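One protein chain omitted, others in place.
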Amino acid sequence: MSGLIDLSASQAAAAIKRGEVDPGALFDLYRQRAATDSLNAYTWVAEQAPKAPPQPSLGGVPLAVKDLFCTEGVPSQSGSRILEGYRPPYTATVVERLAQAGAPLLGKTNQDEFAMGSSNENSAFGPVLNPWDRARVPGGSSGGSAAAVAAGLAPWAIGTDTGGSIRQPAALCGIVGLKPTYGAVSRYGMIAFASSLDQAGPLTRDVSDAALLLSHMVGERDPLDATSLDFPEPIAMPSRRTLAGIRLGVPSELTGEGIEPGVLGAFQATLELARQLGATVESCALPHAPHALAAYYVLAPAECSSNLARFDGVRYGYRAADPDDLLSMYERTRHDGFGVEVRRRVMLGTYVLSSGYYEAYYGRAQRVRTKIAADFAAAFERFDFVVMPTSPCVAFELGSKLADPYAMYLNDFLSVPASLAGIPALSIPNGLASPPGGGTPLPVGFQLAGPAFSESQMLDVAFALEQALGFDGRAVRS
Amino acid sequence: MTPDFEPVIGLEIHVQLKTRTKMFCGCELSFGAPPNTLTCPVCLGLPGALPVANARAIHFALMIGLALGCELADHSVFHRKNYFYPDLPKGYQISQYDEPLCRGGELAGVRLHRVHLEEDAAKLIHLGASGRIHGSEQSIVDFNRGGTPLVEIVTEPELRSGEHAREWLSLLRATLRSLGVSDVNMEEGSLRADANVSLRPAGSTPLGTKTELKNMNSFRFLERGVTAEIERQRAIIEGGGEVAQETLHFDPASGALTTLRSKEEAHDYRYFPEPDLVPIATTAEMLEQARAAIGELPAARAVRFERDFGLSAEMAHLLAFRSDLGDYFEAANAASAADSGHAQQLANWVSGQLVARIGEQDPATSNVTPAALATLVELVSARELTNGTAREVLDVLLQSGGDPRAIVAERGLASLSDDSELAAIVAAAIAADPDAAAKVRAGNAKAIAALIGPVMRETRGRADGSEVTKLIREQLGV
Partner (left out) sequence: MIDRDTVLHVARLARLELTDGEVERMVGELGGVLEHIETIAQLDLDGVPPTTHVVEVANALREDEPRASLSRQQALAGAPAVADEGFAVPSPQA
């Protein structure tokens, strides 16, 4: 049966449709693997396959789902102690749509608490280990989804990306991760981190799987999410072999300082490969991109400080025992229920919104956001896509960045510009590179960002690069 | 010498809209449903749930804005008002801040500051000592009411007394009721008013320190509370003290005003634009629908009443803003003979005698048909009925309906003016009191009252007083 593990999700779906693979057997195989997971990638695994809808287009290929997606009757804690034992009475729109399309829920995956983190170390369930090197982090916040897909504990997975939470762990685990255009995928039922930035997307072994999964996540807008949008056209399956006529812009601000030499080397090698495939590769400017991280660390904490106010010990989840009064119930519940990083961001967000500081921080950050979106819009007049590394570093050692919050935040500086602009961005495996001190080579990500709703074309270009790169991630799926 | 002080009063009014469902979710509105049976993930603030604004609530708010002559924003935004309280499930209230739906406007000479949309809080029931847990008292939250659409109407500080505040609020209630957008019931809480009260030296412009009065849940309490607060402030100022800025709670039982105890520091609501909702762009179509739903705008109707019926500005305004009265008045006028010239008298009868008897009831639902009232006014005008007997007839009409002429005939209430019967009664009265007759003849004009009284008693009010006087003078030759 181990041959089944080597099938990509699209291949498995096709094999099921041809009658060569039994979807029940496929589910059981992955269920077994997930249940014996030693990476701490899962927080919950299904007992058995749910009853499949008739003739599902995804055939019944099971799906790993980040903990923060609400799933009816199934633990959904967003990696937090404050939601201890919480089982929602409803299911997130995107999980429901995928189940209807034939991607049944395999299990819930570990994540940084409330999606705040870049290492998956901020989880009430403990850290996830990187299957390439178990002493290292898988990235975050969708670390469980990324590790599960990389290690063959799931055929594919969904996660969420606020400032890089799909792309960065995908890069660090050697898989594909796509953050769609803001609004393309319903946020209904996604436990919010930062509402104006959160977006669900696929984490998959290859570009074709990403396209197939995405095609069932987008479509008609969700009437339950006021910010969701109709996707203008169906997602096309990628097939491109060359890059003739494709113009790639390389922003100098995001391809120089602060990036590990190994990561930069792999990036430049792939630019050369793109040229060989026929692409035009030229440098471009995103003048405000260096300020994106600062703006992001105002906007996201501000929104999270408000989004997380509902965790008050009144209606669900954890409540501190024997409170003296209402105030102490609130304060102790939230102290004990939230982890250190969440508390830090709630404090930061409360501070920047508080009386007298709004305009200096939140107001300015929103204006920086306008400038960043304008920078991208200008770049897309000359280029089809802007490309840069996904993460400035390969997977780092567990615990190595916990002492300095800002050092951890710096992991996001290549991914947050596209988040602030609300545009789609994709990370594909870009080979391996050794960490700065030397050692076993680890996965690197190559990132593309495109105009809103350019997902099909972006996946098509990524497919051509993927085929030419020929990355093999099978080693960690044993 | 103590300077004279003038009270300055502003009202902040909350109106529950009579939509079928809540402001941001599809739960039905129902007063008095069993606790916690009208909730869903959205109005319980469950993780992952998102608000979507109710189109009819916006429609109703636009109707209110149009009816009150507000300036309607073509772009309006919801904000989050952040604070913790058990009746606030998300830890923030979705409200409007610096971009409300309506600004300005005016009703009965009192200008409005703004009109905006928001969601209501849930109901918190204090259990008191009986419900102790771990020695502290408990409260129970019922989320049925939470999320009910509210329109907040804020006046400029232009009211001058408790009585003025009550009268004005009563007019506002009538206006809102006639629009059909709310039950506007103060006892049930669908209409709630807080008052800001301050005093300033008469004729000066700057406002004094204001206090906020809450919990006045009837028109009578509003008047009493505001009056009591004006007196309290006057006593403080006249005693050389200073009014403290605070929130006061009116106790209807004792009439006392007590400071609302608060353990909290000053509020800092950290308003920021609600990222889960998109702006409201008031379209021409939305405006057209709102306009059509209210028919003629009250202000325009007032102008028409003044112009077409020669009513005073005050009367025209009263009838126009209480559209039920305006409709009734117009129906009665239409039932009158053409060019009867009775419009002013009809207006007086509708706004005076009729309202004095039925209060805020819609006269169209009373037993008095507009045609009956028109007939009544015609009879008075033709001196076939005195004002006094006409009021008696109105009482009968209200009791059991019918035609005024029939009632007059049946009860023998027709006026005795210009009638030999009256002359005989006058002669009898003169004969019965020769002393008084002599005094009148001698030029003592006041003595005539002693002769009029018995005539009026004998005729049971059917005689016109001036006619009786005339006959007495004729018969006595003065």
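A few points about this structure:
Should a chain be cited, it is by its letter among A and B, assigned in written order, with residues numbered from 1 in that chain.
Basically, a contact is a pair of C-beta atoms (placed from the backbone, for glycine too) under 8 Å apart; a residue touches a chain by one contact, two chains touch by 3 or more.
Please read these numbers as outputs of a predicted model, since none were measured by experiment.
Residue A:Tyr330 is the one among A:Tyr330, A:Phe380 or A:Phe463 that touches the chain missing from this view. In the complete complex, the residue from A:Ala295, A:Val387 or A:Leu469 that touches the missing chain is A:Ala295. The omitted chain makes contact with just one of the residues B:Ile13, B:Val141 or B:Ala195: B:Val141. The chain omitted from view is touched by exactly one of A:Ala35, A:Ala244, A:Ala360 or A:Ala475, namely A:Ala360. Considering the complete assembly, chain B touches the hidden chain via residues 19-21, 25-28, 34-41, 44, 52-58, 75, 77, 84-86, 124-127, 131, 133, 136-143, 261, 265, 268, 270, 273, 275, 277-281, 283.
Summarising the interface, chain A meets the missing chain with residues 85-87, 89, 182-183, 196, 221, 223, 226-229, 288, 291, 293-295, 297-298, 305, 309, 312-319, 323-332, 334-335, 338, 343-344, 346-348, 350-352, 354, 360-361, 363-371, 373, 404-406, 409, 420-422, 452.
Convention: only the chains that are shown with their structure count from here on.
One simple way to say how far apart two chains are is to compare their mean CA positions; for chain A and chain B this gives 57 Å. Contacts from chain A toward chain B in the complex involve residues 68-70, 76, 78, 83, 86, 88-90, 92, 187-192, 194-196, 223-227, 302-303, 305-306, 308-312, 314-316, 322-327, 330, 350, 353-355, 358, 362. Residue ranges on chain B touching chain A, taken from their complex, read 41, 44-53, 80, 82, 84, 86, 89-92, 134, 136, 141, 263, 268, 270-272, 275-278.
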